[in-house]
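Down below is the structure, laid out as structure tokens.
Yeah, one chain of the complex is gone here, protein chain that is, but the others are all in their spots.
Presenting chain A:
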Amino acid sequence: MTGFLLRRIALMIPTLLGVAVLIFLMLRVLPGDIVEAKLRGDGAAVSAELIATERARLGLDRSLPIQFVEWVSRAARGDLGVSMWTGQPVTSEIGLRIGLSLQVAVMAALIATLIALPLGTLSAIYPGTPLDYVIRLVAASGMAVPSFWFGMMLILMLLYLFNWAPPITYTPFWQDPLANLNQLIWPALAVGYRYAAVAARMVRSSLLEVLQEDYIRTARAKGTPERDLIWRHAIRNGLLPTITIVGLEFAFLVGGLVVTEQVFNLNGIGKLLVQSVAHYDYVMIQGIVMVLALVFVLTNLVLDILYVWLDPRIEWSR
């Protein structure tokens, strides 16, 4: 197992390096200039000399290879640089928000799993029945409705019924669990619904496939009770593709809740990323993308471990 983990961790390095090269180059070829945007953006009378001075201060006058090497070598030591817009360390800006984004992603994943597993399983066990149709309808609606729109509807409903909306500032869970959940349960529900719909469809289709397998037929022929058949033999094998979907969706949610965060006024990573793009804050964008890439590769690592645990046919050596 140790060898497996070391190999996987070693493979992360070229992946992250590839992401670093791509994001660095992509930002440099896009039109626009942070110094112009910051100093002249809203009409300040700024001389060309001052623009050049600021560019030099931010290191933008140096060659691209030098800028890249400096940034990567610092990032390797955990220093993602300083925001070109706010002057604050990128790590502290991300650190301030990552807890909230991770919590929403975890809560949405939990909600999705709690909804998707029973619904998907029931749908697979009773295919073609009214129950199956209802569940499929619910799942199809979940995929068709954008999360941010569902979130807006949730807030409007709360305002209409109770003249109340979720709190607009974040309270960490360990400070006040009730206040924390009061704010985050709603976006988690809004996102979790779509997430659940995707996962439920995956549970249904993979279970339907597994239930046709020879070993299930054999177990059934040997008189294994239906409940044991489903829980001990079918679900465990049927979970592999579902876990892949749940894992990848989780990684996406950490930085992908851009509009939902704005709807619920959440101070999360997605909102920070959008603001940084609007400001052309290269250093901040690079830092966020690297952190999100790290979340993706770590999630993949966890998924790989789960695969081996769920399916004994997959060996640690692979």
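Here is the rule we go by: contacts are C-beta pairs under 8 Å (C-beta built on N, C-alpha and C of every residue); 3 or more make two chains touch, one makes a residue touch a chain; residues count from 1.
Note that contacts and distances are computed from a predicted model.
Student: Considering only the chain that is not displayed, what protein name does its UniProt record carry among "Peptide/nickel transport system substrate-binding protein", "Tryptophan synthase alpha chain", "Cytochrome c domain-containing protein" or "Energy-coupling factor transporter transmembrane protein EcfT"?
Tutor: "Peptide/nickel transport system substrate-binding protein"
Student: Of A:Val19, A:Ala139, A:Met202 or A:Val263, which one is in contact with the hidden chain?
Tutor: For the chain that is not drawn, the touching residue is A:Val263.
Student: Specify the residue from the set A:Phe24, A:Tyr170, A:Tyr195 or A:Phe296 that touches the hidden chain.
Tutor: The one listed residue touching the chain not shown is A:Tyr170.
Student: Provide the residue numbers of chain A that touch the chain removed from this figure.
Tutor: Here the touching residues of chain A are 31-34, 36-46, 50, 53, 57, 85-88, 93, 96-97, 152, 155, 159, 163-165, 167-170, 262-265, 267, 271-272, 275, 277-280.
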